[in-house]
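Here's a structure for you.
Only one protein chain is missing; all other protein chains are in place.
The block that comes next holds chain A.
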Amino acid sequence: MLSVQPRIESSKKMAWFSPIIAIVLTMLVSSLMFLALGVSPTKAFEVFILQPVSDTYNIGELMVKAGPLLLCATGLALCYRANIWNIGAEGQLLVGAVASSAVAIQATQNSGFGVLLLALAAGIVAGMLWAAIPTFLYRLFHTNIILSTIMLNYIGLYTLLWAVHGPLADPDGFGFPESIIFADSVLLPLLSDNGRATISIVVAVGLALLSGLALYKTLPGFKLRVYGEDQAAARYAGFNSGKIVWGVMLFAGALAGFAGASEVIGPIGQLIPSVSPGYGYAAIIVAYLGRLNPIGIILSSLFMGSLYMGSDLAQIELGLPTAITGLFQGILLFFLLACDYLIFYQIKVVPRETEKRRQETLLQMKRDANDMNEVTSEDTKAQQGAL
């Protein structure tokens, strides 16, 4: 009979194979869905998988979509590796966009490269400051970092709305919530004339590679991983926890702020209320799909980017409503995460008797553990009584 057993060591082979199994399962299940809707599955997969990379314009757009996801997810992955649950990339990205726009609206057609750098720097610094608030609260009062970062996302959004309705609004824009269109001199250089991808995507990939290198090949990276695995061990080893927490949070904030700046002085070219369609939140999924490894995140951000693009293409080419695309994406993510189970567990065919004995042993071990717990809890009760 089939038996599920935990692996002693996570499987290296399965780490590679599980995504492939997931994709095959997704194709099987979604083929049924597409057939039921009267759409040829081969045509559907062509639109979802091949079209986003079918020509230079689409490849450029894929990079436009993947860039902010990659930047945010890289920062988040380092935080999660250190066991710090930063959910605040969205807010950091938005304030980065606001600060960068505040500089960019000052630029004229003749402004030099310095203004562009200043606009980028403003975005990065704003993102870092936004990340510094929850870090400070956490270090000083042990505030829950999940809650404080989520709440700062809302404050970040309302800061953006205030800015775009008020001080940064286009004075000749009839009161519509948007800034002026920025001068070309302050826009990031394009990678190709046929598209909107800017050099920020190159910087993003470079930063992800460097982060990966730092995480696995340097002492600070090692300290970070130890701190994330076991805080007590890190303390005994004499690692400075303040440095680790501040380091990863500020780094994540800087990357998210950079992402926000590169959106407004990149493909959008002005400040608008909807700078981000939720990049900071989607980046959490991207970070996990990339297994919290910056190199893996490069792939997962491209993958998620192509899913988003496939959604529009499926509506244009196949007339499928967005809800169906949502279902397809949901099936894919479900199988991807479900198949990761195979990395940590193995499914084996064993004789019925062996399995029965194993189950009994497990049950017995559980009972023993429970008894132990009862004993210890009685002990504590007795101690408390004595006090």
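Keep in mind that, in the parts below, a residue touches a chain if its C-beta (ideal position, glycine included) is under 8 Å from a C-beta of that chain, and two chains touch if they have at least 3 such contacts; residues count from 1.
Here is the rule we use: contacts and distances are computed from a predicted model.
UniProt lists the omitted chain of the complex under the protein name "BMP family ABC transporter substrate-binding protein" (options: "histidine kinase", "EboA domain-containing protein", "BMP family ABC transporter substrate-binding protein" or "2-oxoacid:acceptor oxidoreductase, alpha subunit"). Among A:R139, A:H165 or A:R291, the one in contact with the hidden chain is A:H165.
Of the candidate positions A:Y57, A:F113 or A:Y216, contact with the hidden chain is made by A:Y57.
Residue A:I272 is the one among A:I155, A:I272 or A:V350 that touches the chain not shown. In the full complex, chain A contacts the hidden chain through residues 57, 61, 64-65, 161, 165-166, 174-178, 181, 196, 263, 266-270, 272-277, 308-309, 312-313, 315-317, 319, 321-322.
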